[in-house]
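Of the protein chains in this complex, all but one are displayed in their positions.
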Amino acid sequence: MNLAMLKPGEKGRIAKMGAIGPLRRRLMDMGVLVGEEITVEKVAPLGDPIEITVKNYNLSLRKKEAEGILLEDPK
Amino acid sequence: MGIVDFVLIGLIVGGAFYLLYRSLWKKKGYCHGCDSAGKCK
Partner (left out) sequence: MTAPTAARSFPVVETAVLRVAVAGNPNSGKSTLINSLAGTRLHVGNWPGVTVEKKEAALEHRGQRIALIDLPGTYSLSPYTEEEIIARDFLVHDRPDIIVDVVDATNLERNLYLTLQLLELGIPVIVALNIYDEAEKKGYKIDVKAMEAALGVTVVPTVATRKTGMNDLLEAVTGAIAKGSRSLPRSQSYGEDIEAAVKMLTAGIVDRHPALVERYPRRWLALKLMEGDRRVLAEANISGVDSLMKDAVGHLREAHGEDLESLMADARYSLAAGLTREVLQRPSVRKTEMTEKIDRVVLNRFLGIPIFFAAMWFVFKMTFDLSAPFADWLDGAINGPLTRWIEASTNLLHGPDWLVSLMTKGVIAGVGSVLVFVPVIFAMMFFITFLEGSGYMARAAFVMDRAMHSMGLHGKSFIPMILGFGCNVPAQSGTVLWSLYVMGIVLAVLMGILFKRTLFRGESPMFIMELPPYRMPSGRSLAIHTWEKGKHFLIKAGTYILAVSVLVWFLLNLPWGVENKKDSYLGKVGSAIAPVFAPLGFGNWEASSSLIAGVIAKEIVVGTMGEIYVRETEKKPEGPAPTFFEDLREIGTSFASAGREAFTNVISTVGITSLKAEEKEEEATLRSVVAKSFTPLSAYAFMAFVLLYMPCVVAAAAFKHEFGTWKWFGVAFVYQTILAWSVAFIVYQGGKLFGIGG
């Protein structure tokens, strides 16, 4: 289960950060951390990128980048 | 055309080259106004 699989309106909690290097650090600096709750708000009209809410603000990232963010399995 | 004209022309052309040198070469090719667009490389 990763962030790119969520549909708009769905929520998830980050279980693991699969990204590496600068991308990983950048995500972490923006508050995308393990244990954080993330909501997917929108998908861009052309299907990519997506808009998410994390730590109470809006962030956009490409699906490719979202794939590296693994989520806890929903109970 | 007298000597004065030649001196004047020399000064003007020299000035133009100096201006060109100063504004372009010494700026290390940094392009003003390009930074907002796709970089002009």
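Letters A and B mark the chains in the order given here, with residues in each chain numbered from 1 onward.
We take it that contacts are C-beta pairs under 8 Å (C-beta built on N, C-alpha and C of every residue); 3 or more make two chains touch, one makes a residue touch a chain.
In this text the structure is predicted, and so the values were computed from the model without any measurement.
Of the candidate positions A:Leu3, A:Leu27 or A:Leu71, contact with the unshown chain belongs to A:Leu27.
One chain is missing from the display, and on subunit A it is touched by residues 17, 22-31, 33-34, 42-49, 51, 55-62, 65. Although one chain is not displayed, subunit B still touches it through residues 1, 5, 8-9, 12-13, 15-17, 19-20, 22-25, 27-41.
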